[in-house]
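Excluded from the complex is one protein chain; the other protein chains are retained at their positions.
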Amino acid sequence: MMPVDYQSALHPAGPQAASIAQLWWFMLAVCVVVYGLVMATLVAAVFRAHAVRQAQAERSLTRTVTTATALTTVALFGILVASVRTGRAVGPPDGPVDPLGVEVTGYQWWWDVEYQSPSPPNTVRTANELHVPVGRPVRILLAATDVIHSLWIPNLHGKMDLIPGRRTELWLQADTPGVYRGQCAEFCGLQHAHMALTVVVESPAAFEQWYAAQKQPARPSSTTQTQHGEQLVTRGPCALCHSVRGTDAGGRPGPDLTHLQSRRTLAAGTLPNARQPLEIWITDPQHVKPGVKMPPVGLSTEERAAVVAYLETLR
Amino acid sequence: MTTARWLPVWLLLVASVACERETRRYRELPASASRPGAIAISELEPGGRTPRTPVLSPYQENAYGIAEGKRLYSAYNCNGCHAQGGGGIGPALMDEKWLYGSEPDQIYSSIAQGRPNGMPAFGSRVPAQQLWQLVAYVQALSVQVPRDAAPSRSDDLNGHAAEAQLDIKVPRMTGHR
Amino acid sequence: MNDLRIDVSHLPTYAFGHRSLMWWGVAALMAIEGTIFALLITMYLYLKSRALEWPPGFFAPMLLWGTVNTAVLILSAVPNHLAKRAAERQDLRGLRWWLGVSIGVALVFCGVRVLEFRTLNVWWDSNAYGSIVWTLLGFHTTHLITDVIDSLALETLLFTGPMDESHFVDAAENAIYWDFVVIAWVPLYALIYLAPRLA
Partner (left out) sequence: MTPPYDQSGDGLSNAEIEQLTDTWREPPGLVGWLSAVDHKTIGLRFIVTAFTFFVLAGLLAAAMRVQLARPDNDVLGPDLYNQVFTIHGTTMMFLFAVPVVLGIGIYFVPLMVGARAIAFPRLLAFSYWMYLASGLFLYTMFGLNVGPDRGWFSYVPLAGPEYGVGKRADVWAQLVTFTETSGLGVAVCLVVTIFKLRAPGMSLNRMPLFVWAELVTAFMVIFSMPSVFLASGTLIMDRLVGTHFYNHAEGGDPLLWQHLFWFFAHPEVYIIFLPGNGLVSTIVSTFSGRPAFGYTALVLSLVSTGFIGFGVWVHHMFTTGLPQFGVSFFTAASLMIVVPTGLQVFCWVATLWSGHVRFATPMLYALGFFQVFVLGGLTGVMLASVPLDAQLHDTFFVVAHFHYVLIGGSLFPLLGGLVYWFPKVTGRMLDERLGRVVFWLFVVGFNVTFFPQHLLGLMGMPRRVYTYPAEMRWGTLNLLSSLGAAIMFVALSLYLWNIVRALRHGTPAPGNPWQASTLEWATTSPPPPYNFAPLPTVSNREPLWSASWPDQPIITGLATDRREVLVTRLMDADPDHRREFPAPSPWPFITAVAATGLYVGSIFTPWAVLWGAIPTTLGVLGWVWPRHGQRPSDLARALGGAGTEQRRS
């Protein structure tokens, strides 16, 4: 089970999120003080026994108001400086770094995650789950092919939009190992609410292990049931949209299923990844996630059992 | 006052039409969207013609269904052979010529059962609901659907006008490099 | 109970220029339309700045008719100005005549405008460039037609009545609006016909 506040801007797990949180606390302090002062003066002004107005009083009032305005301007300038400095701090690093390059593409309503690698066979493709090693800068290239989405992992950084026809990027780094949650923050249609991704921050060793496993194609299935399931998946309806590396299934419109079992959730964070949810999901996706692009494919009971059995071998 | 008396009737009419046009029909597999039974691939039958019973295309008046069909048309790579309806390896879908019939159920079986000379059978891979959505889109390509349910242009490189405008043929100008 | 009175019965019942309500109404209208023109121009430049080649995949519009039309439009300022003067002199005959001439010139312009659309070398649904030039030209044409209709109505009124002095004010404002349509065209011409050649 995931920890409390695994999707919160106030519990930073990396330098970027940390400096933004710092800025937040600073601004909160300033604003609380200002608000307190204004409200106190207001209450005093309303309830004070009023004096007879004379020119003298007006002049002193003018002085007070002018001072207050001047102070406001100064405070705002301070906020501007703090904001710009934070902006620099959370931007792309100036010095030379060896970042981990990830390309995240938003679809209605899931995330395609591709780890770039100088040698093409090392490229790893997964979905709705992002693994990051502790302490290494990550350069996320963002793209969208249908509508505008926005990648937001509050514990690591602010959000950045994915815009069709444009390339955007997001630099982040994670220092605290753990499992965090990100979510689409730009309204993108029917299932905008169910477009989340899991972010796993782990030690470099653990990351390398995971990466190596992800590179592998799917294992051929052994039992008759799983073989039946493989037939259905790779020759049947599933393969038009999903790909399972190492088989004939090469569909692109849907998430890559090669290592489905290595992920924590199904349907972009809609369901936990386990047998029963998986069965429910395959049986009637439109009930679980109304409007999702995955159709009910009308499998018989034993067909479904076979498919689930096969999918469970994809670890 | 007669108009006033007819108003509710008229409104109901519009309502029914509008609802059919706009409903996002993702939850249900429409009753009529089952696979039609054995469908003659050719009109030639022993013992002369029997009048064919028309099968309704469940999505042909539903904007959402047609749009889904449009998405699948490229997702399932139909445009690989038929292009954007203009045809290529496969026959054009925008013109009036139909090799295997233009009735919804005929289009359905063309996709489901495949056709000689290269059209594969998708029946075993594409669920009925999506097949019907594809049928609706193919009908849209040949302007057989209501204009206010037809999809408009796509957000991609397209030489062709939006499906909704297919019947306003604008002459291309001699200015292309 | 107060007995101080300011008697205004001696004041005139109409006034020209910025003294009249109509002038301010037209000014506000021109502010609105002007903003739309400015935004359209900005859109054009924005799209241009995002394109690798401009015009993308098409020849620039042919200069001939656009240039002819610009000349016609600038010429039309003359009868229009005379009409305005006649209106301010409250010279009905003169106003009838010069307004008629202005309408004639405007109609010529609209005729040539049809040819202009033909010389754009692109359709609105070809690409973003086509969309913006058609919109620019179309929006300006809309203003032309509106003002022509306005002038025609006014001209009819001048012959049939019923009218009073305030209609001279309307005529003057109508002339001012035509000047606006003329002035608005100059940057549009530069944008539609010259910008693609500079790029």
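Letters A, B and C name the chains as they come in the text, with residue numbers starting at 1 for each one.
The rule we apply is simple: a residue touches a chain if its C-beta (ideal position, glycine included) is under 8 Å from a C-beta of that chain, and two chains touch if they have at least 3 such contacts.
The structure displayed is predicted, hence computed values, not measured ones.
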{"item": "Chains in view that touch the one left out, judged over the entire complex", "value": "A, B, C"}
{"item": "Candidates A:Ala13, A:Ala127, A:Cys188 or A:Ala218 - the one touching the absent chain", "value": "A:Cys188"}
{"item": "Sole contact to the chain not displayed, among C:Ala77, C:Ala128, C:Ile176 or C:Leu194", "value": "C:Ala128"}
{"item": "Residue touching the undisplayed chain, where the options are C:Gln90, C:Thr119 or C:Thr141", "value": "C:Gln90"}
{"item": "Touching residues on chain A - with respect to the absent chain", "value": "1-2, 4-5, 7-10, 17, 19-20, 23-24, 27-28, 31, 34-35, 38-39, 41-42, 44-46, 48, 50-51, 53, 57-58, 61-62, 64-65, 68-69, 72-73, 76, 79-80, 82-84, 86-87, 89-91, 146-148, 150, 152, 154, 157-161, 163-166, 168-169, 181, 183-193, 269, 290-291"}
{"item": "Residues from chain C at the interface with the omitted partner, ascending", "value": "1-15, 18-21, 24-25, 28-29, 31-33, 35-36, 39-40, 43, 46-47, 50-51, 56, 90, 92, 124-132, 134-135, 149, 153, 157, 160-167"}
{"item": "Hidden partner chain, residues of chain B it touches", "value": "14-15, 18-19, 21-24, 63-64, 67, 70, 147-149, 151-158, 161-162, 164-165"}
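Heads up, the rule we're going with is that only the chains that are shown with their structure count from here on.
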{"item": "Most remote chain, CA-based centroid, reference being chain C", "value": "A"}
{"item": "Chain A-chain B separation of Cα centroids, rounded to whole Å", "value": "38"}
{"item": "Centre-to-centre distance between chain C and chain A (centres being mean Cα positions), rounded to whole Å", "value": "52"}
{"item": "Whole-Å gap separating chain B and chain C, where each centre is the average of the chain's CA atoms", "value": "47"}
{"item": "Chain A - residues contacting chain B, complex", "value": "164, 190, 235-237, 239-241, 253, 286-287, 290-293, 295-298"}
{"item": "Chain A-touching residues of chain B, taken from the complex the two chains share", "value": "24, 26-27, 29, 71, 75-76, 124-130, 155"}
